[in-house]
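With one protein chain held back, the other chains of the complex are shown just where they sit.
What follows is chain A.
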């Protein structure tokens, strides 16, 4: 008992495994299988009648908030969005059931990726008790069935370490670059335009945007503009032009998000908003980036 009480950091983490990270077969396998987990179609046009793109953004923003507040692992949110998109690509869903679906997707992703997953009850509280735990559990089965129990999807996070390892980055900046790239990935997951992109492209674009945003190109010539893009494209076998477009898209999403944040800041009580922003990791990181 006493011993256990002394455990300060509750999360026991495995050390990075060189057998996985320093073996290119892992990266190649990820690249081979990633397409299997993409949604089948752009579902707003062909499947959904009741659900509009802005609703996806609403539910995604809420999901991101919940994940951040509950300090979920970084992969949980993009993975949950992957489930949501794949489900919506095959099942016409009612607007009033969309939040339940979002909660179910977080429930599943959290169980897959976390040592201590989110509970059904907690997720229901986050919907302001508009759904019941029993319903969440029932729909968990429905979602799993529609995903054919294929829930170990490849996410952009799976590529981050493989990409970072192959870049000549200063060691002291590595943590910051990783954090920014993760933020960009979360940002992409909230935006439907990225839903059909392969995770490797989002990961590569996010790392590129993070490096450019931090202006590390002063220190290392190979991290400068086009040579960086070429280097990145080679790592994940992405087309250079596609990657460039993707990175630009990420940067423009960032800019529009920043604008929104500023607007909200001006609208509501300024001092309070700053406090809240400091707690939420995304906007804080975003503000750190030198545009």
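Things to note:
What we mean here is this: a residue touches a chain if its C-beta (ideal position, glycine included) is under 8 Å from a C-beta of that chain, and two chains touch if they have at least 3 such contacts; residues count from 1.
Definition applied: contacts and distances are computed from a predicted model.
Per the UniProt record, the chain missing from the shown structure is "Cyclin-dependent kinase inhibitor 1", taken from the list "ZF(TRAF/RING)-3 zinc finger protein", "phenylalanine--tRNA ligase", "Cyclin-dependent kinase inhibitor 1" or "Large ribosomal subunit protein mL43". Which of A:95, A:234 or A:259 touches the hidden chain is settled by the complete complex: it is A:95.
Touching the missing chain, out of A:21, A:41 or A:137, is residue A:137.
Considering the whole complex, the residue from A:38, A:66, A:105 or A:235 that touches the absent chain is A:66. Within the full complex, the residue among A:29, A:129, A:215 or A:256 touching the omitted chain is A:129. The omitted chain makes contact with just one of the residues A:15, A:46, A:116 or A:175: A:116.
Chain A residues in contact with the hidden partner, per the touch definition given at the top, are 1, 4-5, 7, 10, 55, 58-59, 62, 65-66, 69-71, 91, 94-100, 108, 111-122, 124-135, 137-142, 144-145, 149, 151-152, 276.
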